[in-house]
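Every protein chain of the complex appears in place save one, which is left out.
Labels run A and B following the written order; every chain starts at residue 1.
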Amino acid sequence: MDEFFTGAVFLGILLATLRIATPLLLAALGELVCESSGVLNLSLEGTMTMGAFTGFYIANETGNLFLGLVAAAVGGMFLALIMALMTVTVKVNQVVAGLALNILGLGLAFFWYRSVYEAEGSVAIPTVETLSTPWLTYLAFFMVPVVWIFLYRTKYGLELRSVGHNPEACDMRGVGIVSRQYVAVLFGGMMAGLAGSFLSLGSTGLFFPDIISGRGWIALAIVIFGNWRATWVLVGSLLFGFLEATQLSLQASDVELPYQLLLALPFVLTIVALVFNQSRSSAPISLTVPYHRGER
Amino acid sequence: MTDSILSVQGVTKRFPGVVANDAVSLEIRRGEIHCLLGENGAGKTTLADILYGVYRPDEGTVILKGRNLELHTPHDAIKAGIGMVHQHFELVPPMSVVENVVIGTSASQWLDLTEVRKRLGKFFDNYDVRIDPDAEVGRLSVGEQQWVEIFKTLYFGVEVLILDEPTAVLTPQGVEELFRILRRMRDEGLTIVLITHKLKEVMELSDRVTVLRLGKVVGTVNTVDVEIDDLARMMVGREVLFQFKRRRSAPEDPILEVEDIHIESVTGRGSLKGLSITVRSGEVVGLAGVSGNGQNALFDALVGVDKPAGGSIRIDGVDTVPLSPNRISRLGVASVPADRIAQGLMMDFNVTENLVLGRHRSSRFSYAGLLRRKAIDAFAEESIAGFDIRTPSASQPTRTLSGGNLQKVIMARELSGRPRLLVAHQPTRGLDISASEYVRRRLLEERDRGAAVLLISEDLDEIFQLSDRIAVIFDGRIVTTTTPAQADLESIGLSMAGAAT
Partner (left out) sequence: MNGEVMNGEVMPDEGRPPPGPMEEPLRSDGPSKSFRTGAWRVEKRLVVRPRHEFAALAAALVVAILIVAGLVNALGKSPTASFAALYDGAFGSRESALETLVQATPLILTGLAAAVAFRAGVWNIGAEGQFFAGIMGTWFVYDQWGSLWPPLLFVLMFVAAAIGGTLWAMIAGGLLVRYRTNVILSTVMLNFVILYVLSYLLGGPWQAPNTFYYQTARMVDSAFLPRFLTGSRLHWGFAIAIVAAAVVYWLIRRTTLGYEIRALGINSVAARYKGIRVGTVTLLTMAISGALAGIAGAVELLGIHHRVQVEIAEGIGFTGIIIALVARLHPLGVIVAAIAFGALVNGSTAMQYQTGIPKALVLVIEGTTLALVLIASVASRYRVRRVKSHG
């Protein structure tokens, strides 16, 4: 084990931590804003897949990675718009709507991917160049203070959080609930789309159907773990990134441990974190409760 | 003192099956404290909600400073200069006082709270209210939260402030302070409309009073011109008191014995602070009191969903504190909850299913984990006939029944086990006269059968009609115990307001 903690390995783990934390942080920050307005968007996994694909597709077609990122954001916002329509306007149960959109997001991405590339089996899998500079990682960390300032230092953010706690009080003061929730859900979708594109454009240069493999769900757990606070969401993302990076480097070293158990670790840790982190003090009080004017 | 700021002319508001306001007209003068006095259900809050833009009147007009008001939302009312503090606060508990105040204002998007904090601090200092503008609202006491509500409204620069039962949540000292400050605000030109059913407060605070009864205005008087008894008569206005023929009660052994129980409620409001009460076989004990004085906690403790921190509850000598709600009900405790939809019924069940809720595991209705459908159906038919539940069929969704019939479903269910103790919490709230009368008659029949009946009610008429003994609850304790023969409405009303002698 001695050589395991050499400086080079340690630096490697540090860099891997940042790389792994990037999509989690992007998606979790988006979800944080979304949930702050009282809308639980469970469709992160599908939305991230959608973003990973649309980003990849446009980058591949145009050869322009920047356009790819824009497309990823748009892809995420497209699903988020449906989410907002269903939950804010029609007031479908948020949990169920989220599950439906998860499937729709995955389905649209797979279907489109197969239609375009017909990459069943042996057909060559297209790749794009990945971002040479980790712009998305910079963006993710840059967004932590941005989200924090938005939520805690602007009146719009204050009102958005109030809508998540007590929409009736906001309605009585003439604060538009629908517009704030739409903004929040769309922002969440945009961030999840970008998070997905990090996996296709930022690290692998590929798209494959289970590219997200649970990261959307972990991002949801990070929001809970982070007690709906931007700073703690950052801590949570880094923590998961670090554990995963350590795990990867253990896998690479010749430690005798079944690698599957290491792969399962983040998910087990997520459950443990949910069990032990019982403080829900900052949870939006009206999360998942649709607002009907005139009902108490 | 005489120019009218707000004028209500012929306002009528109907709800299905009830006329909440019937051609109500009144004048509020600039710079006065005007009380709207009336019993529960007299239509005070509905009237205030119309002034505040929550409801639109079916008929009539509201005129503010000579201008006809067309209010669609409370926000319109605030912009026009009318603010209201409901009993149910419109606050965002996890946020600070300043943040709560700034929501919906035209402050700049770049949140600079120093200015608001300064203005608010000045407000607080000016009126000697000691609240930290940066404190989290959810951690403030209910009384302090009410101050935040009041100042939040004033921050918008309203000219008319409506307060709905503001003293319900206050300690006597808190009431003192509130009144002192309200008088000062009035002297500084604010117009205050105070909704209450507490006579003492009206006498102490108001300049003028408008008394409402059953949705109609009984009259508006200058407070100095009347005595408290006059107001009581106007408010209660009892021409005919419906009298039940009843046997003399012959109370026997105690069935329910509650001794010194304590329950701390999360909000601090409605805690039990050492309550003791005994109900014997064959008697109705009426528990009178203003809501929020611990009635809910007592109900929850008796049925077993909440457990007192200290003291004991015994049913026929058995300590029920460690028992589950199910075990307690099997000791013969039946309950009629205050919120019949939230606590008593499955609105998406059919009537039959609701009639056995809680007793579905009894040997009568199930065998080895299977529901005895025939027995259940037969029981449902029997209950529907026996309690005159108006429904096209027993398989009708419960959601479609009227309020009175919902209550009959609960009564049929709860009485079917021939309970030893029946706890009825606001059993006639929101019911029409015939349904109320029916429910009351059933309660008396239970008493005559030998059950112990604890009637928790805010309706003094009901308490007087049904009770063999009356206990008054205030601030989590029983402050007075008496009998209908010895007591009168006014003295009970005074104890309910915490002014017991």
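Just so it is clear, a residue touches a chain if its C-beta (ideal position, glycine included) is under 8 Å from a C-beta of that chain, and two chains touch if they have at least 3 such contacts.
Just so you know, these numbers come straight off a predicted model, no measurement behind them.
Shown as candidates are A:C34, A:I82, A:M191 or A:L248; the residue that touches the absent chain is A:I82.
Residue B:L345 is the one among B:L345, B:A471 or B:M496 that touches the chain missing from this view.
Considering A:I13, A:A27, A:A97 or A:L136, the position touching the chain not shown turns out to be A:A97 (whole complex).
In the full complex, chain B makes contact with the omitted chain through residues 15-18, 20, 40-41, 45-46, 54-56, 303-305, 324-329, 335, 337, 339-349, 353, 357-358, 360-361, 366, 369-371, 373, 381, 384, 390-394, 397, 399-403, 406, 429-430. Where chain A meets the chain that is not shown, the touching residues are 42, 46, 82, 86, 90-93, 95-97, 99-108, 110-111, 113-115, 118, 120, 209, 213-214, 217, 220-221, 224, 258, 260-261, 263-264, 267-268, 270-271, 274-275, 278, 292, 294-296.
We take it that only the chains that are shown with their structure count from here on.
Chain A and chain B have Cα centroids separated by 46 Å.
Remark: chain B residues 54, 73-75, 78-79, 88, 90-95, 99, 102-104, 107-111 touch chain A in the complex.
Of all the residues in chain A, the ones that touch chain B in their complex are 152-159, 161-162, 165-166, 168-175, 281-282, 285, 294, 296.
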